[in-house]
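The structure's right below; bear with me while I get my questions together.
Only one protein chain is missing; all other protein chains are in place.
And now, chain A:
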Amino acid sequence: MAAPMELFCWAGGWGLPSVDPDCLAVLTYARFTGAPLKVHRVSSPWRSPSGRLPALKTRDEGTISKTQQIITHLRKQKYNADYDLSATQGADTLAFVSLLEEKLLPVLIHTFWVDAKNYVEHTRKWYAETIPFPLNFFLPNCMHKQHVERLQLMWGDGYMEDEEKLEKELYRDARECLTLLSQRLGSQKFFFGDSPASLDAFVFSCLAPLLKAKLPNGKLQQHLKSLQNLCNYCTSILSLYFPWDGGDPPASAPRVGGAEGGDAEEDPHKRRNQLLSVLVGLAAMLGYAFLSGIVSIQRGAVGPAGRQPIALEEEEEEEEE
């Protein structure tokens, strides 16, 4: 029995155990295979051992940071969700994962991180509320820039500047991809029969944020909601494998509670911040007073001796003038 490995991933939100598709894929795969993982839901990548999320801390091989490598590592530890698949099904898995990565995932990133309305009103707001001070001022913007650059390199400048072309071709391809997934799934419970495989983990990790997040500009979301079998598929996986941390968790870690019950926590933080700022101001003034000699403390007699330095100070000032 291997000692439990530790997984660091983004905190949960919007009814999901984690908001980031990569983290969600790893979590779901681990749940499917029953791998014993100690999950740390952190609210900033600086808390993870490798500086990026998701990150798997193993005993022998250090920290692994890429989604695909984490899943490969779990497979090597005999937690293999694809054990029962035939060779053709394994080939189909590779093909559909490629389809998702090329057609759906970039558009998903665009919907959450680049589309102006969604980013400002939804994504940035959530990350700014979750990430602790002072990272929340620049980290969401940093991530936004990274994603924009990545999409620019993948799609070329022509698409990024022309909104209409983007909408017409790339979103249309993404909608087609969703329809194709729906057709492939049909009325089955999972993509390859009755037990889940790694393809199900990937598909779920792409679809679940799209389904659950309340996006202001949700054309892709509407298309997904019109595909009933995919919606049922997502909700059934959520209820089967993430029954307790799918919704609002009342009794779980205060970090997660803090992310969602932000209003309740805001007041004590506000007061604490005010008190801190007053104390800092006072300390600064006192410090300046001592350093410039306006006030000084002398050991020994308090009364007359206390006045002398002040008198000396005044003389010095007169001399300087």
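Here, contacts are C-beta pairs under 8 Å (C-beta built on N, C-alpha and C of every residue); 3 or more make two chains touch, one makes a residue touch a chain; residues count from 1.
Rule of thumb we're sticking to: contacts and distances are computed from a predicted model.
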> Hey, which one's the missing chain according to UniProt: "ATP synthase F(1) complex subunit delta, mitochondrial", "Nucleoporin Nup43", "Metaxin-2" or "Auxin-responsive protein"?
Replying inline: "Metaxin-2"
>> Among A:Ala91, A:Cys142 or A:Leu282, exactly one should touch the missing chain; which is it?
In response: A:Ala91
>> Among A:Arg59, A:Lys168 or A:Lys214, which one touches the chain that has been omitted from the display?
In response: A:Lys168
> Residues on chain A that touch the omitted chain in the whole complex?
Replying inline: 66, 87-88, 90-92, 94-96, 98-99, 101-103, 149-150, 153-154, 156, 158, 164, 168, 176-177, 180-181, 183-184, 186
